[in-house]
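Removed from the display is one protein chain of the complex; every other protein chain stays in position.
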Amino acid sequence: MNQAIIHQVREKNPLIHHLTNEVTMNFVADGLLSFGGSPVMAKALEEVDEMTSHSNGVFINIGTPTEKDLPAMIAAGKTANKYGIPVVIDPVGIAATSYRANYIHQVLSKVKPTVIKGNAGEIAYLADTPWEVKGVDSLGDESAIDIARKVANKYETAVVVTGKTDIICTKNKVSENITGHPYLTKVTGGGCLLGSVITACLATEASIDDQLLTAVSFYGLAANYATSLQQVTGPGSFKSAFIDALSYDINKLKG
Amino acid sequence: MNQAIIHQVREKNPLIHHLTNEVTMNFVADGLLSFGGSPVMAKALEEVDEMTSHSNGVFINIGTPTEKDLPAMIAAGKTANKYGIPVVIDPVGIAATSYRANYIHQVLSKVKPTVIKGNAGEIAYLADTPWEVKGVDSLGDESAIDIARKVANKYETAVVVTGKTDIICTKNKVSENITGHPYLTKVTGGGCLLGSVITACLATEASIDDQLLTAVSFYGLAANYATSLQQVTGPGSFKSAFIDALSYDINKLKG
Partner (left out) sequence: MNQAIIHQVREKNPLIHHLTNEVTMNFVADGLLSFGGSPVMAKALEEVDEMTSHSNGVFINIGTPTEKDLPAMIAAGKTANKYGIPVVIDPVGIAATSYRANYIHQVLSKVKPTVIKGNAGEIAYLADTPWEVKGVDSLGDESAIDIARKVANKYETAVVVTGKTDIICTKNKVSENITGHPYLTKVTGGGCLLGSVITACLATEASIDDQLLTAVSFYGLAANYATSLQQVTGPGSFKSAFIDALSYDINKLKG
């Protein structure tokens, strides 16, 4: 983990443009603000290019896909690609419906992602590998390295597979992370917010390997720290404590 | 109250498809996750049938009605009816505007609900009975049994009327519940989340009388428990503590 990346985020307050799902927008914005980023969530096609051009990163999350949002997602991604702004794509629930699968394929046919982030079921689906899936919160890490590599090659992108062990796969190497806590799956948007935090870390000066490992490890450390607090007695109190923890220094989180 | 119903929810993690209002989605998803269900909230007409067919229950809440959402609500409800998946309908604010009244009538003309849930003003409106109404959070329980019976007969459905005393009316019997706390009316979505929890309980194996009474009593007990905590000093701290409490055992809630 590279502490300088966290410091850079807090110095720079990168503006992260979110094309994201309706359910978790509030939590994601709160979490990113606490972490040190500056969230904006503008989905009107009429302003998406201009907003993207001001931003330091774009996060596209397909959690509540609609026909109206698709052109805006593609426009934001293309503008980001044009200006060299990092793009993170989260194919939420891709295996749940054929509409969703087709939707994300349309995005990926027009937008080059810097990172694709998903759980094992979602990444497996992109890798055309069968995987047992239930809902959008499925976890699993068996063979996750294989599917990460497949997707990294297929889309020429870095890949983050979240799970009990997170897998980070770039063209350089594969890393693993074990920080984190199951409470993150008991809070809506635990995965969405990680995507936003990853995007903020991509707006720093460091290698992508360091950026991704730092984002994922820090996020998990913050969850571990929050869970360890006496006042955390369920997913509701966890959520508040976790948002707090995202604003802390690594040393405080490590105890 | 039937403890086995709560256990079944936590064993099965029923996937509940929500066609619900924009304001409270995050809270409802967090609350259902904590309770033991698995929320999905997909409103694109293009995927609604497929998503519904995977689900164990459908919750339709008319809190922020739009023309775009109406066909999706009807499609989800019809697919659920076709596969015998329970459907809960919450006619939020039906008495507030004629648009809203017409909207819910369109849903009810195409979709057979398992349960209609609302406050006294909303249920009274469906029963064509005058009722003093203000906004969407009105409460009242006088004559609530009468209006519940009327709506149960008119729509051949079970009815839950929320209020200081909750009324549960099935074709078999009428039950009452007195757990609960006024704080639930000070948190946006206190009624919406109950609808989601009810839907999850319908995905268990038990009589509908037991399912509804258990859902409503448990929900109220969780509110009472949260309110009794020293750290709960207003609606904000109540919200966190209530979400926590939804994950607890009945025995813990009963203290």
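Lettered A and B in written order, each chain numbered from 1.
Methods note: contacts are C-beta pairs under 8 Å (C-beta built on N, C-alpha and C of every residue); 3 or more make two chains touch, one makes a residue touch a chain.
Computed from a predicted structure; not experimentally measured.
A.B. asks: Among B:M1, B:V23 or B:A206, which one touches the chain that has been omitted from the display?
C.D. replies: Final answer for the missing-chain contact: B:V23.
A.B. asks: In the full complex, which of A:Y103, A:Y183 or A:F242 touches the chain missing from this view?
C.D. replies: Candidates A:Y103, A:Y183 or A:F242; residue touching the omitted chain: A:F242.
A.B. asks: Of A:L15, A:V174 or A:I208, which sits in contact with the chain we cannot see?
C.D. replies: The one listed residue touching the chain not shown is A:L15.
A.B. asks: Tell me which of A:A29, A:I60 or A:A223 is the one touching the absent chain.
C.D. replies: Considering all chains, including the one not shown, the answer is A:A29.
A.B. asks: Kindly note down the residues of subunit B that lie in touch with the hidden chain.
C.D. replies: 22-27, 64-67, 93, 96-100, 134-137, 186-189, 231, 233-237, 239-240
A.B. asks: Footprint of the hidden chain on subunit A, which residues?
C.D. replies: Contact residues on subunit A toward the absent chain are 13, 15, 22, 25-26, 29-30, 33-34, 38-44, 46-47, 50-51, 54, 231, 239-248.
Note that in this section only the chains that are shown with their structure count from here on.
A.B. asks: Go ahead and note the Å separation of the Cα centroids belonging to subunit A and subunit B.
C.D. replies: 32
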